[in-house]
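Complex shown without one protein chain; remaining protein chains in place.
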Amino acid sequence: MAKKPKIGVFKLTGCAGCQMEIFRMEDEFLDLIKLFDISYWKMAKRDNDDKDLDIALIEGGISTPWEIEEIKCIRKNTKFLVAFGDCAIGGCIPSIRNWIPQMESEEIVYPDPSKICSTKVHGIGEYVKVDAELKGCPPHRKTILELLKSALLKIRPRLRQHPVCVECKFQGNACLITSNKLPCMGPVISGGCGAICPTLGRICEGCFGPMSNPNASALANIFRDIGLNDEDIKRKFRKYSGMSPEFRLEAGH
Amino acid sequence: MASYIIDKKDLKILLDKFLKEFKVYGPIKPGLDSSVDEIKSIDDLHLEYKSTIISPKKFFLPPKDTLFEFKIQKGNYEIKEIVNDEKFILFGLHPCDVNAILKLDEFFSGKFKDKYYQNRRKNSIIIALNCTQPGENSFCKSMNAGPFLYKGYDILLTDIDTKYLIEIGSDKGKKIIQGLKLNIASKNDLLKKEKKCKLANKKIKKILDPNWLPKLAEENLDHEIWIDLGERGGVAGSFPCLSCGSCSLVCPTCYCYDIYDTVDLSLKNGSRVRELDSCQLLEYGQVALGGNFRKDRKDRIRHWMFCKFGAAAGSKNSSCVGCGRCIRVCPSKIDITKVAKSLWRKK
Partner (left out) sequence: MTEKTIKVDYIARVEGQGAISIDITKYGKVENLQFKIFEPPRFFESFLVGRKYDEVMELTSRICGICPVAHQITALRAVENAMGIVISNQTRDLRKLMAISARIFRVMFSACIF
């Protein structure tokens, strides 16, 4: 067999949940580590080498000056850079604070803000070229596997960004919007989760970020029609992907 | 062929006989949000349903279907086909859905025979139930697909108050009720059916003229209604389309699918999968090197409606059976009949 591809897993401003999703692949984990040379993964091993990586999975957004340096350095050392999860794509939930003045945020949390160094949070694509995105908070293990296998086979991964509604219909669910007048985000949110929430009777909250070509303004109008006010709507779009260009207007830019 | 009757309370006898020999699928909930699923006893069956969320096409064209498995060994490959040989009964299908299956039959047995579809179809027995309570969104009458059925069934049931009228439509149907002691239907029973049919017809409020539908489509390619539907304020009280794909996924006559391969971590064993697709989705029209035939939402919704109107792929007949599912499921309240009427008016 040819030399095993070198892979690195990095964490920036995030919660480690995306990395955990790799660990949670109980059935595949052992096979997976046989296929790759895990060169860098602080959460999993002591000796780490970030040179000449074939693939880098980046978890987390950028919110400090040294993270900008770090991501540029990783980019330089990596052939294929993956934004691994919503934080790396657009800042995810921590990006809600981008609408609050930085000083205000810091003063609420820290008695002495001079001790910390933080900026507004952005996806890594703001600073470096990204080769692929794995959507989700966290991404579904199936999509992680699909990406890694495709990388080994050197083919394009099948990562469709159709709406959650597609998977919701595959599950045979009644629609929560039309049947229950509930504000489900499904029609603008990328699938990949298998519509777990609607299948359990909960509305989609949007954790996979915008689908391909979403019609966010139409959904906002539907929400208004079922009784949400403008503040409610803003909150819904300003959650996992308020920074995305697709949701910009509805999130209140 | 002869017609019989059975007391409603004796339906159990009929069902029990079927259950002994076949897997039986039927409506499992009353009302609009029912689904056709496995029936294990008469208690599971809810024949008073109005419509199902997902159409029975799922039995012939499952949302996700493994077609074959493959193995690569020392430069050679081995293929194992996945054949589904289960014989099953679809119990209590409404006329629109049976007519939809007949339309699917046409598509999957054209120039290219789809053996996965045909195999399932061969193994199926259809016991239809005439629809006496059409829903508010039904326009099956206009599309010549209901509320009563005249072809495509193996057995047809009609609710005539305390009894069901049983009509046989095929040899398959004849065979499966062999051995049951059933009373022959009287003239009066048949008259009752006709009365029921008239009543059901009266309940249908949505009316369309199907003959001008394909033409309507052909002539209105550049109509501004598509911009309204795609990007602006919607049409006839609707919101603009979300491209959520729900309408086509629940439609009993939408057959489009995507095919792809998956491999396991050995990178040597895998399978070929067929998955239901929808022309409302951006990915549907995507081709190599980033091209896309229907990048704009207005083009996608237009295409879907044209297909339903009957103008897609040079066809002259509407592929819609008027079941009303797409109207009910659309979060944007887009109603295909209202769009058709608006086009007609704005001509």
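Going by the order they are written in, the chains are A and B; count residues from 1 in each one.
The working rule: a residue touches a chain if its C-beta (ideal position, glycine included) is under 8 Å from a C-beta of that chain, and two chains touch if they have at least 3 such contacts.
Nothing here was measured: the structure is a model prediction, and the numbers come from that model.
Shown chains touched by the hidden chain across the complete assembly: A. Contact with the omitted chain, checked across A:I93, A:C175 or A:M211, is made by A:I93. Considering the whole complex, the residue from A:I108, A:L153 or A:L249 that touches the absent chain is A:I108.
For chain A, the list of residues touching the undisplayed chain reads 11-20, 23, 42-44, 63-64, 67, 92-94, 96-97, 100, 104-106, 108-110, 116, 118, 121, 137-138, 205, 232, 235, 239.
In this section, only the chains that are shown with their structure count from here on.
Contact residues on chain A toward chain B in their complex (touch as defined above): 28, 31-32, 35, 145-146, 149, 152-153, 158, 160-163, 165-166, 168-170, 172-175, 177-179, 184, 186-188, 212-215, 217-219, 221-222, 225.
Residues 33, 35, 53-54, 58, 63-64, 231, 234, 239-246, 249-250, 260, 262-263, 265-267, 276, 278, 281-283, 295, 297, 328-332 of chain B are the ones that touch chain A when the two sit in their complex.
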